[in-house]
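My structure is below; once you've seen it, I'll send some questions.
Note that one protein chain is taken out, while the other chains of the complex remain in position.
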Amino acid sequence: MSAVASRTLMSLADVHVYLGGSHVLQGVTFDVPEGGVTALLGRNGVGKTTTLRAILGLVEVRGSVKLGDDELAGMPTHRIVKRRVGYVPEDRDVFTGLSVAENLRLAERDAEPRYDLVYELFPELEARADQRAGTLSGGQLQMVAIARALLNDNRVLLVDEPTKGLAPALVADVAHALERLAELTTVLLVEQNLGVVRRLAKDAVVLDQGRVVHAGDAKELLDRPELVKKLLSVGVA
Amino acid sequence: MTRRRLVADWIWPLAVFGALALVPALHISIPKLFDQPVSSPGTLALLSSCLVFGALALTYDVQFGYTGLLSFGHALYVAIGVYLANIAITDWHWSFWQGVLFTMAAALVVANVLGFVSLRVSGIAFAMVTLAFAQAGAVLALKDPHHWTHGEEGLGADYTKLPQAFVGIVNTKNLYWLTLAFLAFVFFVVRWTVESSPGRVWQAIRENEQRVEVLGMRSRTYKLQAFVLSSTLAAAGGIVYMLLYNGSTLAVTQPNFTLTLLLMVVIGGAGSRWGAVLGGILYTYLNDRLIAIGSSSTVEGLPHVLRTPLEQPLFLLGVTFILIVVFLPGGLAGLVSRGRPTGLRRLEEAIRPGGSEGGAPEPQETA
Partner (left out) sequence: MSTFLLLTITGLGLGAMYFLIASGLSLIYGLMGVLNFAHGAFITVGSYGTWWASVHIFDGIDSALWRFLASAAFGLVMGAVVAALVELVLIRPLYSRHIEQVLVTVGLQLAFIALITGIFGPDPKAFEVPPWLHETTDVGGASIPNDRWIEILVAAAVLVLLQLFLRRTRYGLIIRAGVENRAMVQALGIDVRKAFTLVFAIGGIAAAIAGVLSGVYFNVVGPEQGTSLLIFAFIVVVIGGLGSIGGSAVAAVVVALVQQYTNYYGSAGIGDMVVVLLLGIVLLARPRGFAGAVVGGRA
């Protein structure tokens, strides 16, 4: 865990998930400290997305997922989200049949959604408010997906590969947006782009085959290329 | 073969069928169950009906319970059996065996063609396409452009052409043995095919079609096999049905007929051979008895509110069906082998919108 002690906001304990006969998560245990960004890393298919979905109750969970004092495991998804958990899914899952404004309106949860913040970071969304989301580009869709999470005051934000498939310029924009988000709330970030991880993350948790194989300070991990190669099978950016 | 398998696979079924074969010799009365003595033509006719439907339910189980194909058009193939043989004999004046051969050949061809077309889609779309084809057949039978089916009047069979062993009340017990033999035939054929290696693939498809594809097998080919087998056996059942009822009526062309088979299989237990057969037998028996009970003096005495539903067997059966679906999803067979039959899992995935990813949000459900 992080060298600097900080309060634990969320903790997973011995989480198991079975999907279609596969034992995808085989006892995942880690803590997410409050404030800042915790990166969830690992090769493709190790269970990172499944971990986020498990926290949200989108899959059947065995084990414990605690947010503060609340036990989330077994709770229906909408109630988990009402406990102020935000989600930016891997495939964005923006409603293509709805307009941009409608997508945002649907995402409103609090009494005073933060439209000023959203439009400050993403002025394009204000301009395209009535445009059908199905006609947006990949980068714009990502903006909507992040904006939805930005609207509400969340205790924790689960973000799944926000830079996937984006051009480098857009990656920088997204990273900047995430930085702003990290100032406001705790973020659990699944990300393959190690440059982004280095820029944003304080702590890192590495998964392999459904289990946690490393947890600690993010920069320390990224400064050790052999370890990175071993755990993630990639060269450091 | 181990001793236990020998008993389970052969001794039990043969014992049961053997016992059933002795029924026409039972000159006893069971007043609660049957109006007339067991060996009387009336009761034997009812029992024959039960057996035929047991067999038909089993044919439906092959595609629904084992392979996970929900078809709403199974009645089409039964209708092919019921009508074509009759038409060949009565309208075209062919011999009985020519009629039978023609019908089976036609069923084989139609099942292959329509099956091939229908299986291009799956899930709800498949169910709808099968319904549509069956409806087309029903309309054809009703409109009767060539005056073969005689539409709503129905077509009585030319009894001079039928094997004399099956004609006439005197020979009711022969018909009984015919239906029993047919049921036994279907039972053993289904068991043999389902436990063969293609049959195992069918069941795997029911569980997880994607996995089957990943293993390099074209699931569509296997689904077609199951579909064709199920449909041709159903057509054969149709011929037996026609013999039993001495003719053909439009009732077998209606969507209700397929739904009835669906009810039988679910009540008995989808994916279970004995279950499906039991479902067919029980349903047919209850359908008949409930009408009798409905007009019995006990019920006549009941207040109107209670009496009316009881006089409608389909109401009671529908409610029973609902109760079983909600509380006993494995059907009666599930009483024996606990828990939800996994065969239904696959169907769920086929029918749920968005496939296996966009699953329902309740945490109990796996994506």
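A and B are the chain letters, set down in written order, and residue numbers restart from 1 in every chain.
The rule is simple: a contact is a pair of C-beta atoms (placed from the backbone, for glycine too) under 8 Å apart; a residue touches a chain by one contact, two chains touch by 3 or more.
All values reported here derive from a predicted model rather than from experimental measurement.
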Omitted-chain contact residue, chosen from A:12, A:58, A:125 or A:150: A:58
Residue touching the undisplayed chain, where the options are A:22, A:96 or A:137: A:96
Among A:48, A:128 or A:148, the residue in touch with the chain that has been omitted: A:148
Touch criterion as defined above, residue of B:95, B:164 or B:308 at the omitted chain: B:308
Missing-chain contacts mapped onto chain B: 70, 117, 120-121, 124-125, 127-129, 131-133, 135-136, 139-140, 142-143, 145, 255-256, 259, 262-263, 266, 308-309, 311-319, 321-322, 325-326, 329, 344, 347-348, 351-355, 357-362, 364-365
For chain A, the residues touching the chain missing from this view: 56, 58, 76-78, 81-82, 87, 89, 91, 93, 95-98, 102, 105-107, 109, 148
